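Here the complex is missing one protein chain, while the rest keep their positions.
Entry: chain A
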């Protein structure tokens, strides 16, 4: 299977969520109230980018004042820097089509949500995420910082307009992918080396593990849930565990499946047969917190394991955890993935334009309130 498929990337770029946007009733000053507007929100785009389409529809009914636009879904203010597709995959356990959102132009909840001041805020957030991803992959983000202003602008515009070819053309100069199974970044041609100083820390192909930028969103739903439609809607972002942790892969591992990669991210939660091999989990437990020297990727994961363990389980931590939680579903770009897919295929084809792979994990727990960290 070829590791990077233009056809797959095209599907991702063309993916969109049908949205039905209602103006919040407190901001309606005309009778009859305006009907909701139907808009297609690109999966890889961001909600504030839709404001130029939405605002004209409602502008005649808005009360006077200055606008700070924000959206909510069932009362939950939406974080505008999370791609639209990810928000949909995460918050709609059962996909709702069209997705009913409420737009507000006033009354921004500053304590819950950082304000978005238009397209520039979103662009800033995008470029910063891109730098962060470059840093994770290369150990530095010089390639992004060395981009000309014109290139940066063109890259951003191609995302806004959904222009995949334009985007691929410019982003290929960053040499951040596609990743081969040997963890080396493959370039389309044997052109000049990236403009990184020799002697700078370079994590690709040097024997160090390669790192894949991942943003993980973990949501708990009731274990006994048969129908996802009945999942309790999220009313607070604290109910979702957001984990920004790269997947570290050692070169020798080679054919890494998606399941194996998920195990490195969520080792305590991820398993298939409950309680089959207690010994394996106890061994894992023994390495937890043992040696906190860095440079040891296992311990970085280990320290995170211990954190997860600290939360509410007493007595026999690992065994109780096994009984209580189970992966219900994993969604990336709206797809429920087959766990045996090669991880590198997933990364190369399903990542977002800022080079992060956004993974939504639904975990069935017997207590709805617990969160995992």
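One rule holds for everything that comes next: a residue touches a chain if its C-beta (ideal position, glycine included) is under 8 Å from a C-beta of that chain, and two chains touch if they have at least 3 such contacts; residues count from 1.
To be clear about the criterion, contacts and distances are computed from a predicted model.
*Asks:* Which listed name, "phospholipid:diacylglycerol acyltransferase", "Ubiquitin-like protein ATG12", "Pyruvate dehydrogenase E1 component subunit beta" or "Thiamine pyrophosphokinase", is the one UniProt assigns to the chain that has been left out?
*Replies:* "Ubiquitin-like protein ATG12"
*Asks:* Given that one chain is not shown, which residue among A:5, A:20, A:128 or A:257 touches it?
*Replies:* In the full complex, the listed residue that touches the missing chain is A:128.
*Asks:* Who touches the missing chain here, A:23, A:122 or A:136?
*Replies:* Within the whole complex, the residue contacting the unshown chain is A:136.
*Asks:* With respect to the chain omitted from the figure, which of A:4, A:53, A:243 or A:337 is a touching residue?
*Replies:* Final answer for the missing-chain contact: A:243.
*Asks:* Need a quick check: the contact residues on chain A for the chain that isn't drawn.
*Replies:* Here the touching residues of chain A are 79, 81, 114, 124-125, 127-129, 131-132, 135-136, 139-141, 145, 201, 203, 242-246, 289, 292, 294-295, 300, 303-304, 306-307, 310-311, 373.
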